[in-house]
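As you look at this complex, bear in mind that one protein chain is not there, while each of the others sits in place.
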Amino acid sequence: MIVAGCDVGSLTAKAVIIDENGIVASAMALAKRSPEESARAVMDQALNNAGVAMTDISWCVGTGYGRKHISFVNSVESEIACHGRGAVWQAPTARTVIDIGGPDCKAIKVDASGAVARFIYNDKCASGTGRFLEVIAEALEIKLDDLGDISLKSAKKITLSNQCVVFAETEIISLVNDGAEISDIIRALHHAVANRAAALAKSITIEKDIVMTGGVARNAGMFEALKSALGTDLLRVDNPQINGAIGAALMAMDAARGTPATEHRKEGALVE
Amino acid sequence: MMVAGCDVGSLTSKAVIMKDGKMVESVIIKSKARPGDSADAAMGQALSKTGLSMQDIGFCVGTGYGRDRISFVQEAVTEIACHGKGAQWLVPSARTVIDIGGQDCKAMRIDEQGNMIKFTANDKCASGTGRFLEVMAKVLHVELGDLGALSALSKNAITLASACTVWAQADVIQYLNSGVPVADIAAGINSAMASRMSIIVNNIGFERDVVMTGGVAKNAGVVSALEKLLGLRIKRVTRADPQLAGAIGAALIAMEKAQGGKS
Amino acid sequence: MRPELKEYKFDSMLWTTFAAAAKLRNGSEKEFRTMLKYIPYFNGTVTAVLDAGEPGQLFLECITKYFENYITARDRGFHNAITTFCFSPGILYAMDVYPICLEVVSVAQTFAYKRGTAEFLDYCNEVGYTETSCSSQRGTLGAFLAGLGAEVDMVLTDTPGVCDTNANAFAFAAAYLKKPFFSLDMPPVLVDPRTDKYHNSDFKALIAFIEKNTGRKLDIDKLRVVLREIEKQEEIVAELEDLARIVPNPLPVTFNMMLYATRFLFSGMKECTVVLESMLKVASDNASRGISGLTGGVEKMRAFFCYIDHYTNGLRLWDFLDRNGICYQGNILSRSWAKTAPHVKEYRTEASAYSFDMKDLDSMIRTMADHNSRMPMIKSIRGPYDAPDMWLQDTLSLAKMYSADCIIYNGTPGCRNTWGMVKLLARDTEQAGFPTFIMYGDAFDDRVESWEASQDRLEEFLRVRRLLP
Partner (left out) sequence: MNTVFMEAAISLNNDYVREWKQAGKKVVGYTCSYVPDELLYAAGILPYRIRGFGATEATIGDTYFGPFICSLPKAMLQLAGEGKFDFLDGAIITPGCDSMRRLDECWRKAGGDITGVLPKFFFHFGVPHKFADYTVKWFIDEILRLKVAVEGHFGVSINEDKLRETIQLFNKSRDLLEQFDRLRIADKPAITGTEALAVILAGTTMPRDVYVELLEGLIGNMQKSKGEMQGKVRLMLVGSASDDVNLIRLIEGERAIVVADNLCFGSRFHVDRVDEMDEPIQALAMRYLAKNECPRMYGEYAGRLKMLTDKAEKAKIDGVILQNIRFCDLHGSENGLFERDLEEAGIPCLKIEREYGPLVETGRLKMRVDAFLERIGQRRKTA
């Protein structure tokens, strides 16, 4: 039996197809104008990679920002639940998940089954989110993929004073003008974001092991920065950015099998 | 004599060449990473358009965010003073000037010579800056220039429920997803912007006539939303592009300096 | 602020709005439904309140009376005073000074108007008051600073030592409007003879201040009458709180708001007793028939709010809870610390409670000083959150007593106080076994976070923490 999970985020959409033995195929695409478009596009890719058709999928769970607007899913789950579930599947010893996505940053405490024990979001300020990195990368005309490697070259420690994404941009530009090394700046940037994320996680008292998920985890520099900000060890997962989609797929599997978890979900369904 | 003003903003850089109080040439370019480069590029273009060289410029004043990093200017003055002068040249009856640039939003009162009497500036957080509008325009997939016209078509403007540029962006995405007409969102964005501005304008206690300079002045939506909030008509700038006000003011100050009006 | 707004007195407007609302039910059902169409925004709240039956009706009448009282006070040769929600108005009514409670009037505005208090909030900033201050006062303060409210005689507050931004709002108002100012100050430790003495002398000073500024002496018999009334009201409140423990909770969700609004605004007013009695009637009737106060009739879970509500967008929060069978077990504001209150008895915290002694003037002053220093917020957030009788203890004991399934914090970003310690509080309540959720919204200003966004987050919390059902 094959099932699918589809995570439509603000920046990227991801789809994962799994069967009893694990991941069959996955796909990722930049988010389009509407969640429906993004979802369809990325889902078609995934189906393609798996060489199957939508009709072969016995259950599909949607999650992420746009989850309420995807027509082809059988049910929806919150990102929190999906990231928790996915993380524990990818790293069974994980008890705290730090997910840094585009617009937000979450710290999630999970039990061995991947069920969420406690979670917290970042507050009403976008500092400490992936968007922060996007904005700056754009300003410095650097590709997101390169941020990590560049920062790892840094030799000198500098700090950013501005928490505001938009003003940090100015601050960084002025740093460039003062001839600061790009690598040092980007490292400072990573630490700024990582510090916010770490503070968030610590405020719900982290338990080991800690794993980092979300697109930002692809950024090796951020990974190191978060590690040092937490002052503890941090687990790596193979597919951080599609972690949410993996979780969704796992829940789809439950649903298809009709296991209690989903029973509960149906009852718990809220009046929209 | 030829004088010039160069306004290196956080988002755009402008150069203006003037002769006997008349504008000879003007250029607006997107700012580069380094203010020095932006200034050279903007001024370079302005000069080449007029077929002049830097030697022909009697005096040049720099202003804007990068004012201290321009190699070729004789003096640097803040954009606040320059926008005052510039606005007064654009609209002689102007007594209150609202300048919204990329990184902040300022309001000032000026006398009949365009000298700044009192000012206030807001930059607590990037909401209420031109940058905010750029981000939003991008999310809406519309041209910055169309944001204003678009909002005019709105029947039922949304209220934007987040001060934060980045979060508001998320709100806007949600509205888009739930099929709210783009015009209504645009209108919501513009009035959010206007309400933040009206606070600082009322804070200095405006006197007529009120004019708007800076790039955002080109956004008709913001202007009319602000007019509603302030309950007056904002004088439209026609003599030149309001985004040039800072550079023009710089050039005018350059003129004063050149004529030995040392201060 | 739009110039149109400057063209009328905002509070006279509210007065007429509520007066009309209170009359809505007088006609036939059909008339009622038709009328609602004419108040497209307010109707949500109005129906919610009026659907609570007679109590709702009486409540609206009481609010109307309240506005009339302070707006017409001067014409009637009496006085009025800008004051705060956790200031027990008894002494004022006894001295013919009619309270203008900024926070509750803000709530009334968010109920009645689509724009809520937005432009008054901003007006405060226009005149130099910080936009980071608590929005609960700002929303109405702005109107008074702009001269759009009734003429004010004096400014009173009892929040120094408890909440800066609150006390500061009143100090600012007094300085800006050049009105006489008096503040009751709250030492950090609640149960302490030094504190009692302090409160006592402070209260005497308050009375002297009012006497000076009204030119009237305190009439002891009148005071006694008012205090008797308050005592009676507190007993009814205690009974209602007791009923709220029953599963399912027989109190309709709107009762909670009516409970504290009555205590903040009308405590001591005869009309208030009538409202409470009628609430009690409905509640006990439901209880005897084992009916839940929820419209759905099924109580799926219970939530305790450890701070305040979310008032914007016409009771959307309460509607959300109601629709989802979540019983609202009240918040820190809706609880009374009279010795008769069930939780005081349950946990034997009489020392931190107040009782009524009308023997002579001194005993009455002591009574009022105690009562006032044990008003919500004034009592529980004056000291460190984990100190005896403070926020954590109160939150946990109330949540336990009302067998809440979770604790939810909602406040305003202006709240230096609770935002200074809420993360720590949440840590402890979680450890005590209560799933705890911190909302980032602003109770009075939906421009901070749209209700839709807040609701999404809240929903997510309830779902992910498996609280429903």
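Letters A, B and C mark the chains in the order given here, with residues in each chain numbered from 1 onward.
We take it that a contact is a pair of C-beta atoms (placed from the backbone, for glycine too) under 8 Å apart; a residue touches a chain by one contact, two chains touch by 3 or more.
Keep in mind it's a predicted model, so treat the numbers as computed, not measured.
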Item checked: For the chain not depicted, the shown chains it touches -> A, B, C
Checklist line | Which of A:117, A:182 or A:199 contacts the chain that the document leaves out | finding: A:199
Margin query: I'm checking contacts with the chain that's been left out. Which of C:27, C:147 or C:420 qualifies?
Written below: C:420
Margin query: Looking at the full complex, which residue from C:93, C:120, C:144 or C:385 touches the chain that isn't shown here?
Written below: C:385
Note to self: Among B:25, B:104 or B:171, exactly one should touch the missing chain; which is it?
What the structure shows: B:104
Next item on the list: Using the definition of touch stated at the top, determine which of B:78, B:159 or B:177 touches the missing chain.
Entry: B:78
Checklist line | Contacts of chain A with the absent chain, listed as residue ranges | finding: 123-125, 159-163, 167, 170-171, 174-175, 191, 195-196, 198-200, 202-203, 205, 229
Checklist line | Where the unshown chain meets chain B, residue by residue | finding: 65, 77-81, 103-104, 115-121, 123-124, 263
Note to self: Tell me which stretches of chain C touch the chain missing from the display.
What the structure shows: 127-130, 132-133, 157, 160-161, 163-165, 167-168, 170-172, 174-176, 181-183, 185, 187-189, 194, 197-198, 201-202, 205, 383-386, 413-424, 427
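In this section, only the chains that are shown with their structure count from here on.
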Next item on the list: Specify the chain most distant from chain A by Cα centroid.
Entry: C
Next item on the list: Give the identifier of the chain nearest to the protein's overall CA centre, each chain being represented by its own CA mean.
Entry: C
Note to self: For chain A versus chain B, what separation do you get between their C-alpha means, in angstrom?
What the structure shows: 38
Notebook entry, point to check: In angstrom, rounded to a whole number, how far apart do the mean CA points of chain A and chain C lie?
Noted result: 41
Margin query: Going by the contact rule already set, what residues in chain B reach two or more other chains?
Written below: 162-163, 174
Notebook entry, point to check: Which chain C residues touch at least two other chains?
Noted result: 448-449
Check: Within the complex, which stretch of chain A touches chain C?
Finding: 78, 80-81, 115-116, 118-121, 123-124, 203-205, 264-265, 267-268, 270-271
Check: Can you name the residues of chain C that touch chain A in the complex?
Finding: 323-324, 413, 423, 426-427, 430, 435, 438, 440, 448-449, 457, 459-466, 468-469
Note to self: Help me check something: in the complex, which residues belonging to chain B touch chain C?
What the structure shows: 124, 159-163, 171, 174, 192, 195, 198-199, 202-203, 228-231
